[in-house]
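Next up is a structure, given as structure tokens.
Right after this comes chain A.
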Amino acid sequence: MNYGYFPGCSLHSTAREFNISTKAVCSSLKINFTEVEDWICCGATPAHTTNHDLGLALPYSNLQLAAQQGFDTLVAPCAACYNRLKVSDFEIRKSDEKKNRIHEITEDKTEADISILHLIEFFKNDFGIEEIKSAVKNPLVGLRVASYYGCLLVRPNEIVNFDDEENPTSMDEIVSAIGADALDWSHKTECCGAAHAIPKTEIVLQLCKKLLQAAENSSADCIAVACPLCHANLDMRQNQINKTFGTKFNTPILYITQLMGLALGYGANDLSLQSHFVDPIKLLTRKNLIPQLEKMNREN
Partner candidate 1 sequence: MSRIGVFVCYCGENIGRTVNCSEVTQRAAKLRDVVYSVDYKYMCSDPGQQIIKDAIKKYNLNGIVVASCSPLMHEKTFRHAVVEAGLNPFLCELANIREHCSWVHDDKRNATDKALDLIRMMVEKVKKNLPLDTIKIPVTRRALVIGGGVAGIQAALDIADGGKEVVMVEKSPSIGGHMAQLSETFPTLDCSQCILTPKMVDVNSHKNIKLYTYSEIENVKGYIGNFEITIRKKTRYVDDSICNGCGICIEKCPQKKINSEFNTNLGTRKAIYVPFPQAVPNIPVIDKENCTYFKNGKCKVCEKFCDRNAIKFEQTDEFIKENVGAIVVATGFDLYSIEKERSDNYQGYGEYGYGKDPDIINSLQFERLLSASGPTLGEVTRPSDGKIPETVVFIQCVGSRDKSKGIEFCSKICCMYTAKHTMLYKHKVHNGKAFVFYMDIRAAGKNYDEFVRRAIEEDEAIYLRGRVSRIYREKDKLIVKGADTLIGKQVEIAADLVVLATAMLPQKDTVPFAQKLGIGYDKYHFLSEAHPKLKPIETNTAGIFLAGACQAPKDIPEAVAQASAAASKVLGLCSNDQLEREPYVAYVNESSCIGCEFCLQSCTYSAIENKSIVNSKGELVKKVAYVNKGVCQGCGTCVSICRSKSIDLAGYTDEQIYSEINSMFV
Partner candidate 2 sequence: MEEKILTSQFEPKIASFVCTWCTYTGADLAGTSRLKYEPNVRIIRLPCTGRIDYNLIIKAFENGADGILVSGCHPNDCHYSSGNFYARRRFIVFRELLQFIGIDVRRVQFAWVSAAEGAKWAKLVNKFTSEIKDLGQFTNYQKIKRDIFLEEAVI
């Protein structure tokens, strides 16, 4: 299989560490992804809420690019990109009329018959949980992780359906595979407010407060995410949340790939752990989970 990699805008900026840790994990697990060249933004929420066609054409154009570059599968680590790519693919496969219209818009007649995977889906279905387990060098014993899926990985189930929409478990399986405790908590799929972060910050603050509260109730040490938007809302705004609601949350938010990276033997710098607003390093040090040797065994 020829995997194309679609990082999306955030992974080149606010979610750099997601990109870095994904690459680290892939290199350790000998996974070969090639970034699609000259990809464009998937349009996120603003596109489809402004114009149906635009919301379909932007992601589809990327699928066409990927097809032209010879990929048969596209892996997206960002849940938002993944969701938009899937929706676009779904709608266009469903109707030839739609397909013609989108072909008109992109002025490109390339048939994009490409399967789209989220990174977690890739790990679970293509790579294998057992394989991850056997590659672990530094099991994250004693780390209590609340896996947070949010909306875009699991809904609408008709379109994105690699996991259960009400009680997804694939990220938890990875968390268990790397030796940490996967917590069954209540807010796995609640919404963080997503794109409202900038225009309607108050909404995001409130929704994230509830999420953090729920994680705290389940006595989670940290929250694992697979979406830059979720990460930004929970990590960057945690301080604002504390100020607004008088709470005292101090819950590190980690990309699932960062946790995997730790388990595979990478150090804090390799995974850019220092770039979070809520510092995870203290927690990880306290639990003795950061590999002593930077770049230990990295090449095997």
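Basis for inclusion: all candidates are chains of the complex that A comes from, given by their letters.
Quick note on the criterion: a contact is a pair of C-beta atoms (placed from the backbone, for glycine too) under 8 Å apart; a residue touches a chain by one contact, two chains touch by 3 or more; residues count from 1.
Computed from a prediction, not measured in an experiment: that's the story for all the values here.
K.L.:
Using the contact rule from the top, which of the candidates 1 or 2 touches chain A in this complex?
P.N.:
Every other option belongs but stays apart; chain A touches 1.
K.L.:
Considering only the defined contacts, which chain A positions touch candidate 1 in the complex?
P.N.:
For chain A paired with candidate 1, touching residues are 164-167, 186-187, 214, 217.
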